[in-house]
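Note that one protein chain of the assembly has been removed; the remaining protein chains are unaltered in position.
Letters are used for the chains, namely A, B and C, taken in the order the chains are written, and counting of residues starts over at 1 for each.
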Amino acid sequence: MNKVGFILKDYLVLLMILGLALVTAIIQPKFISPANLNNIMRQFGPLILVALGMTFVIVGGFIDLSVAGTINLVAVVTITLIDPLGQVGALIAGLVIGSICGAINAGLILTSGATTQAEALFITFGMSTVYSSLALIYSGGSTFHFWDLKEMPNMFEAIGAGSVGPLSVSFVIFLGALALLWIFHTKMAAGRAISLTGGNKTAARLSGVPIERSIVLIYTIAGFMAALGAIVLFSRVTTASPVIGAGFETNAILAVVVGGTTLKGGKGSVLRTVMGVLLVILLNNCLNLLGVSSYMQWAARGAILVFAIWLDNRKEVQGNQL
Amino acid sequence: MDTAGSQIILSIRDVTKSFPGVRALNGVSIDVRRGMVHGVVGENGAGKSTLMKILSGVYKKDTGTIVFDGKTIDHTTPYESMHRGLAIIYQELNLVNSMSVGENIFLGRFKEMKGMRGTHAKARELLDSIGCKVSTTKLVSELSVSTKQMVEISKALSFQSKLIIMDEPSTSLTGEEMSLLVKIIHQLKAQGISIIYISHKLEEIFDFCDVVTVMRDGNVIDTKPRGEFTRDELITKMVGRTIENEYPERSRQVGETLMEVKGINTRKLHDVSFTLRKGEILGLVGLVGAGRTETVRAIFGADRVRGHKVTIGGKPVTIHNPKQAKDAGLGLIPEDRKLQGLVLPFSVEQNISMASIDRFTRFGFLIKSLEKGIGARHVKSLGIKTPNTKVAIKNLSGGNQQKCIVGRWMEIGPSIFIMDEPTKGIDVGAKYEIYLLMKEIAEKGGAVILISSELPEVLNMSNRVLTIYDGRITGEFDPEHIPADVIMRAALGLGGAS
Amino acid sequence: MNNLYRLFTQQKAIVAIAVILLVMVAAGGDVSRIFFSSYNLLDMLNSSTILVILGLGVTLTVIAGGCDLSIGGILVVSGILSIQLQNFMPMPLALVLAVLFGTLVGFFNGFLVVQQKTEPFIITLGVGLLLTGVAQQLSDAHPVPANNPDFMNISNGYQFGDGQFTEGHFPGIPNLVIIMLICFVFFAWLIRYTSFGRNLYAIGGDYDVARYSGINVVANKWMTLVISGTMAALGGVLLSSKLNTGSAIYGDFTALVVNCGVVVGGTSFAGGVGGIWQSVLGLLLFGLLDNAMNVLNIPSWYQMMLKGTVIVAILWMDSYTQKRKRELV
Partner (left out) sequence: NVKVAFIVSNQANESQAFSAKEFVKYGPDYGFDVSTFDAKGDTQAESQIVTTCIAQGFKAIFVNPNDIRAIVPALKKAKEAKVIVGMFSSELIGADQQYRDFAASSDDVLGGQLAAQQMIKAFPNGAKIVEIGGQAGHNAQLSRHDGFNGDKGIKGSKITVLDFKACQQWATDQAQAIMEDNIVKYGKDIQGVFVHWDNGATGVIQAAKAAGLKNLFIVGVDGNKAGYVQVKSGDQAVSIAQDFTAMAKKELQLAKDALAGKKANPAFNVIPQIIYDKASVSKYPLPQW
């Protein structure tokens, strides 16, 4: 295979991103204005965090539809805990709750002995409903606002809108999380164990790879990252409602897969997920800038996602075709 | 025997086939004659299975011509080739586990069989004709490996085939079933049906093949009537060098007790207890499904079994999962390579290193250079044929894949190495190397538990054998001094313990 | 005893249905009377029909080892089309075209999933999103009202009765229930007594083996998606008729619920096992549960929690009993 072909196949999403950016920049030069770049950076916000967590679940050969429920629950609980526990306390509590939600998923999957993605799909679908209902019951259906609080939560405000130099705080959080997760996945034994679990659970187990630990880890990470996403999300909009997480699970899964992490498990990386999320965000941004109507946008987004998944799949099929 | 006279049914001319990084077939030409059993032998990775898959339409050839039954076949599909009269029993079992035996035999021919009733009736006839008693309504997932193999054979027979390809059909057959198979082969021959028979078991080749083709590295080295080959010549041609012995000298430094297993009880096993000594190779002999695999899986913590006691070096150990087993110094080569051994999308290197991740981990971090060393070392010492250690293991031949799994455990250096069918589908040369490895482990003060369906292998390698029949240990023998038929009687549950 | 155990472990949907019925009997008084009134039972059945019709098609895809999450998108687009097309042509033709639209999408899904070998879960999800966008565009995100009483009657009419509900009077059988029964019988036959149906089990059980055995795996699996698309479109047309409106938002809940119902019924996503009546039971269970919770007047959010718990419990049990046999993995 020649080099160009290789790049085409392996970095297709990247090429699509560049192509998209180029076309938009030509038609709407404001696309490359600092303001818009800043915008794109901000819109990375919650979705990327959730998608990074989801990457591990998918690499580990499972799937997690419960992140939407987790986000709902964490958002309303965290914001209401700011008054009693203080900001740091609430933040920690939120992250702990998210991790617990993930651990519960893992527990259900482990105790039932479920090993397939499909089993996980619907178990976590059910759990999403449960977490969402808890969020609704806890909040009574109300939205909570920062100005409801005794004093403005400046730490959360900073998470939502602050900057560190040219970078938004949420982007810095993302970079930090990305670095840690990337190191964890590619450089650490536990990360390798997760990949092996996704590659072939039986073989991994018989080789003494602790797949139970991998399962607990992937779901706990997903829960933790969903919680982090929830915190960035409600900080960004300064309110938390019990339905704030709707749609995040599908968008996160799509972003992961569009990035090129295979749903079959074993193969993938957090860097690819960054590309996937970038594509999704750019797409929204470009279509908005190009003035495409919202309805057309959804159709166009669906079409491009289908196209990206298809293209990405082509390379695998070709790789295997004999 | 007249080998030249009969008409050519299949003519393969200059067929080549490349996979990324490997040239699997390199201008192969073979003629197969009507009513002949055509043996094909060759080392692992010689290209045998690849050639057969091209014939059946699973793979597409790159160049060359194939003429079957007077018609040139260019691009065929499994469906077409079957209906042309070319049936194949693949090396890896090819049955749908979630379906019944009958439905499996007539897979895709529901209409021809006139519904479910017809399917089961015809299947019964077929199975009876080869002496297989299994119920046609049983799910394939509930069958033992050898019964599956018999079902697979009936499936191939169910076509009105002119040529049947059998890619290592005998790897998991018991002796009795094997003789049935031989009988069937003779019947087919008598009906003018040709058979291509691939096997690593040379006895079989000399037993009933009429013509033998030797392949090595994607080339046909020689095709001759069986009678013109001597055993040594065949082996030399296969491996490209001469091999003195098929089995190494038995090791003789059996020491004190290393492991003691007491009272494994499951639905299938009944009070299985035995001891294993240092420096010993312990063979487990039994029919397929007797409970050998279940015994070792229980010890290894692979199944949920409770209540038995294991002591290693005098100390009791608890093993509830394979990780604990590994930590206690056990290693296992599982019987099903593809499903239980390999992580197919991963590289050779990562497959080799996966049991010993701790070895190249410091403070939770992987040291990639060490990992690379581990991979390279075993590829070299086991002679694994691979372009480099980074290629995906799914691209290796069966035998080479198996060597990777051996390498995986060699890195750990387990003191107790359980090998469940370690040489299944492995060529003579590689087998010998695996035998040497077993011996080496034993001589270093470890011990090996060997399960194999090849009786000569167990008998020649083991210091001691246990026979298992229907979940019970029925005897303990010294294979050096007890004749094989006595041991077989015990394995068949006919009494005669020592 | 053993049979009871098997019932418990293998037919969880039946057990769950039985439990709900028992609870409703035990509740006594008005609750039982209302719940078991012919009106309520018939209405409950009627309300599940469209999901069941969708589930029939989806079951085929799941047995063949795939799935179809685009049904929500197909449902809304063909629902809108069935109304909009009536402006240009006679109703029957409009309905046929609307259903054919689903066939076409199914064909496209099949191309992607089977011919191009993409992961069905994600690609059909994407196609569903795409179609929802198309539906928004078609309808300008407004509900599209139908103005044809004949059209509304398709789903809202009754046979063998006048459809009037008064005490002690047989109201007849809703058209939707009849349509569902016809579809059900057809699918049950298809899956049990045709080679197409049997081939699906083989394909789902082991795709390569089916292929090596000479089954035309591509055509057969492709067909499941075509059928599923067609059924989704049929469901969309019937839903539009039932609600006398087409809108882009009707499909939001459909895809996951239907696929989940199919799995809860016992048709495993692993492929190769399950059947038509299992799916029907799984989906009826959802209808029954919703109805029972409403009759018991359980507050909305607790309903959500209960439903989620039931789904998790059944699927947990399902995995547990399957894996318990011998080994963990």
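Operating definition for what follows: a contact is a pair of C-beta atoms (placed from the backbone, for glycine too) under 8 Å apart; a residue touches a chain by one contact, two chains touch by 3 or more.
Here the structure is a predicted model, which is why all the values come from computation and not from measurement.
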Fill in the blank from the handout: The chain left out of view makes contact with A, C
Fill in the blank from the handout: Cross-chain touch to the chain not pictured, restricted to A:Ser66, A:Asn285 or A:Asn313, is A:Asn285
Fill in the blank from the handout: Filtering C:Leu239, C:Leu256, C:Leu289 or C:Val310 for touch with the omitted chain leaves C:Leu239
Handout entry: Option touching the unshown chain, where C:Gln84, C:Gln116, C:Thr194 or C:Asn294 are the choices
Key = C:Asn294
Exercise for the section: Among A:Leu175, A:Met188, A:Val243 or A:Leu271, choose the residue that contacts the chain missing from this document, as touch is defined above. Expected result: A:Val243
Problem - Footprint left on subunit A by the chain that the document does not show - result: 28, 30, 33, 35-36, 39, 42-43, 46, 136, 140-143, 145, 147-148, 160-161, 233, 236-239, 241-244, 246-247, 284-285, 288-289, 291, 293-295, 297-298
Practice task
Considering the whole complex rather than only what is displayed, give the residues of subunit C touching the chain that is not shown.
Solution key: 30, 34, 37, 39-40, 43, 47, 50, 136, 139, 141-143, 145, 152, 156, 164-165, 239, 242-245, 247-250, 252-253, 290-291, 294-295, 297, 299-301, 303-304
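FYI, only the chains that are shown with their structure count from here on.
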Exercise for the section: Chain touch graph shape: choose line, ring, star, complete or other and state it. Expected result: complete
Exercise for the section: Report the pair of chains linked by the most C-beta pairs in contact. Expected result: A-C
Problem - Whole-Å separation of chain centres (CA-atom averages), subunit A against subunit B - result: 44
Handout entry: Shared-contact residues (touching 2 or more other chains) in subunit C
Key = 328
Fill in the blank from the handout: Where subunit B touches two or more other chains at once, the residues are 302, 321
Completion exercise
So, in the complex, the side of subunit B touching subunit C is made of residues 56, 58, 77-79, 82-83, 88, 90, 94-99, 103, 107-111, 115-116, 155, 297, 302-304, 321
Practice task
Report the residues of subunit C in contact with subunit B in the complex, numbered from low to high.
Solution key: 193-195, 198-199, 201-202, 204-206, 208-216, 272-273, 326-328
Exercise for the section: Please name which positions on subunit A make contact with subunit C in the complex. Expected result: 65, 108-109, 111-119, 121-123, 125-130, 132-134, 136-137, 141, 201-202, 205, 211, 250, 253-254, 257, 262-264, 293-303, 305-306, 309-310, 313-314, 317
